[in-house]
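These notes are about the structure you will find just below.
With one protein chain held back, the other chains of the complex are shown just where they sit.
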Amino acid sequence: MISIRNLSFSRGARKIFDDISLDIMPNKITAIMGPSGTGKTTLLKLIGGQLTPDSGSIHVDEQNIHQLSRPHLYLLRQKMGMLFQSGALLSDMSVFDNIAFPIREHTQLPENIIRTVVLMKLNAVGLRGAADLMPSELSGGMARRVALARALALDPEMIMYDEPFTGQDPISLGVLVSLIQKLNQTLHLTSIIVSHDVQETAAIADYIYVLSEGKIAGQGTPEQLAQTDSEWVQQFMQGKADGPVPFHYPANAFSADLFHS
Amino acid sequence: MIHNKSLEILVGLFVSISIAALFFMALQVSNFNGLQANTSYEITANFENVSGLKDKALISMAGVPIGRVSQIQFNPEDYNARVTLQIDSQYNQLPSDTSASILTAGLLGEKYIGLTAGGMDEYLQAGDSIELTQSSLVLEQLISQFLFNKSDD
Partner (left out) sequence: MNLLQSLGHVSLVSFAKLGRASLFFFALLRSFGYLVTRPHLIIKQLYAIGVLSFWLIIISGLFVGMVLGLQGVYTLSTFGAEASLGIMVAASLVRELGPVVSALLFAGRAGSALTAEIGLMKATEQLAGMEMMAIDPLKYILAPRFIAGFISLPLLALLFSSAGILGGHLAGVELLGVDTGSYWSQMQASIDFYDDIVNGIIKSIVFAILITWIALFEGYDAIPTSEGISRATTRTVVNSAFIILFFDFLLTAIMFGSH
């Protein structure tokens, strides 16, 4: 459904992506993982058309995102939902209005139908009772669930999750993980999860790409990656303290530093 | 989008008060009379010297404003200044021998044109010209006149 070919992107002098190619399969959960700062969020922005690559192409549903005119890009975005790390709810509107916002903007549905749709989406994430709260009154986990309901408001074909598991307590984590999986199944969505939380992601992903230093360091199903030969991927997936990514930052011998005169 | 009724009322109040302020400024503060349909007619007057007289200077008769100066031009034929006076249409009974003088309003004031009625039965029409004119007083000429008279003593 999404095919990325020979993508290169730099920010200033730093090369974030160096000629990478990957595919996102429809109706599957694809995970993009890697250490912090590898540009995973940047990849989502490139797919969504917010950033333009230096070279290479991104095709969504066979359309080259970066060659679309603005109105067409906006039409395509209505089929994509995105869940930001902070939720990105509009702070001056209630939960209900936040979810109703894209519906009111893009459709001419009457208010009573909008109400039904919003309540259904809220119910899907388990927050129907919070409809009248303001975003400032929500906990982090609740805000993310509301943002998820909002991303689902227009019944998109695809959802992108930007670090959905970061900083969540175990219960919210469990809720989110099960939500992502269930929604993907029942709504026949294509999901892309960007994360560095290996355990939760590996539990639900159908296919994983591991990025490092602008290149794909490893890819495969969770089982395949567990058997991988690459030491670096092993260290990442198992969270080992030392390996190809060393524990010690390069320095002189310890004794030399201690007895330095 | 549900919007607060009271918010709209306050915005409406804000805009109304501002427009009221505009009217206050127009009527109480300035000499705005643009709403009256001001038709006017033009007559000319030739002066030897109009120094100090400016465009849009007041024209008054018996101390009452009746019009404004609309143009001051140099007439190359007789080396005089030709002033175009725009008189309000309601004052259309100025005798044709009306005289015009350039006077000063107050001590440091601006120059204005004062009209004094003559005695003829015919009235000035649009395009007519005022024959009797008194130029503005030039300070240097006054001083030299004074000194000249003084020297006679």
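Just a few scattered comments:
As written, the chain order gives the labels A and B, with residue 1 at the start of each chain.
By our rule, a residue touches a chain if its C-beta (ideal position, glycine included) is under 8 Å from a C-beta of that chain, and two chains touch if they have at least 3 such contacts.
None of the values given here were measured: they were computed from a predicted structure.
When the omitted chain is restored, the residue from B:Phe24, B:Tyr123 or B:Phe146 that touches it is B:Phe24.
Which of A:Pro35, A:Gly48 or A:Gly140 touches the hidden chain is settled by the complete complex: it is A:Gly48. Set against the missing chain, the residues A:Gly56, A:Pro102 or A:Gly140 yield one that touches it, A:Pro102.
Within chain B, the residues in touch with the undisplayed chain are 1, 3, 7-8, 10-11, 13-15, 17-19, 21-22, 24-26, 28-32, 34.
For chain A, the residues touching the chain absent from view are 45, 48, 50, 74-75, 77-78, 80-82, 84-86, 88-91, 101-102, 105-106, 147, 150, 154.
By our rule, only the chains that are shown with their structure count from here on.
Here the CA centre of chain A is 76 Å from the CA centre of chain B.
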